[in-house]
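Some chains omitted; the rest stay in position.
Order of writing sets the chain letters: A, B and C. Residues in each chain are counted from 1.
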């Protein structure tokens, strides 16, 4: 049986992780997070594609391209969480199951970060656990896919 | 007399038409729609340029480039309808007459789809008629241009 | 095969078209618009009933009477667009397909004209094209009915 394929997408400014605002986002860089995810992927027996873009349009295109190529999308849309209907529409268009992840607890921050265009079309949401949130999302994605296949 | 030139712009995810969410958007692909528009263009004796982008910035640039090159813009801004002041500003900057088209009836959908940054600067709006809406928009654009020229 | 029957309903003050406020509504009178619609009806091979009332209750009654007598309703509810739940309920009660038409682009006008009690129960909406909007609505209504009958 082919291993499950997970696409992990990261939105704008996540390439700056670990460089500044460590009080909010922690000291891990995006490279560290990707490494942890790849290590976890091995343990789970899945394939992970891990990408970041500052461009809303590029994220939209990557989501579209996931159709038929990926089994699950884990997305941290960062700033676009709160402003992008286009990413929402792309996720709706490909119809893959989605988990929304946030490094920080967005409910502790500015009010405009309390609304997400993704949450209500996702399987679920994880926020506030730093890179551990990505790893938990991978566990939950695999469990979700396993349940789908066994039912 | 040179034929009228119509620029038909399509926003993010419209390249996914006919692939998924057929219940909302119908089975026509964007290629089908373009073909119908080109066929109609011949009938109307006008020239149509037909484009799609997932990038807000690219749509902005295309609108800017229409200045002096096109006579009318028919735009389906898709998700950017509800979030893009930049597209609005580009349309204001070039000052060409605009028709806003939507495949689905946006008033039947989520409340955030009820507001458009384009409607109040357009000549008019057509929503809910699938690809027929594009063809109607072409008719109306030509009528609009004919009226301008005859007056 | 019997020709399709279209009911075109016009709300309050549309009998004043062409008399005043020509800057907003144009110079065509309602008689002119009806004549254009009847001419178009001949071209399309359909039967058009064209009516206007200043009374909300009369419009409600006419919609009710369309049940079984008409195949499609094209309605410009004018001021009642924004205030009449009764017209909405009548349209829901008869269950005929509906197109909402506005002569002017209501999105350019007072905020209370931006909400419609009809839009979300209509097939689609056309606004801003003057009498051309009526003719486009007739095209789209016929296409809609043709699709229903062929499917």
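Heads up, the rule we're going with is that contacts are C-beta pairs under 8 Å (C-beta built on N, C-alpha and C of every residue); 3 or more make two chains touch, one makes a residue touch a chain.
As the structure is a prediction and not an experimental result, all values here were calculated from the model.
Colleague: Once every copy is counted, not just the 3 shown, what does the total come to?
Modeller: 12
Following the convention adopted for this analysis, only the chains that are shown with their structure count from here on.
Colleague: Could you tell me which shape the graph of touching chains takes: line, ring, star, complete or other?
Modeller: line
Colleague: By mean C-alpha position, what chain is farthest away from chain C?
Modeller: It is A.
Colleague: Which chain has the mean of its C-alpha atoms lying nearest to the mean of all protein C-alpha atoms shown?
Modeller: Answer by centroid distance: B.
Colleague: Chain B and chain A are one sequence twice: same or different residues at the contact, by the over-half rule?
Modeller: different
Colleague: Need the CA-centroid distance for the pair chain B / chain C, whole Å please.
Modeller: Centre separation, chain B to chain C: 23 Å.
Colleague: Averaging over Cα atoms per chain, report the distance between chain A and chain C in Å.
Modeller: Going by mean C-alpha positions, chain A sits 47 Å from chain C.
Colleague: For chain A and chain B, let me know how many angstrom lie between their CA-based centres, rounded off.
Modeller: Here chain A and chain B have centroids separated by 32 Å.
Colleague: Specify, in ascending order, the residues of chain C that touch 2 or more different other chains.
Modeller: In chain C, nothing touches at least two other chains.
Colleague: Enumerate the contact residues on chain B facing chain C in the complex.
Modeller: 105, 107-108, 116, 119-120, 122-129, 132-133, 136, 139-140, 143-144
Colleague: Residues of chain B touching chain A in their complex?
Modeller: Residues 11-13, 15-16, 19-21, 53-58, 78-80, 82-83, 112-113.
Colleague: For a test of understanding, state which residues of chain A touch chain B in their complex under the given definition.
Modeller: Touch list, chain A to chain B: 55-58, 60-61, 64, 67, 83-86, 88-90, 92-95, 117.
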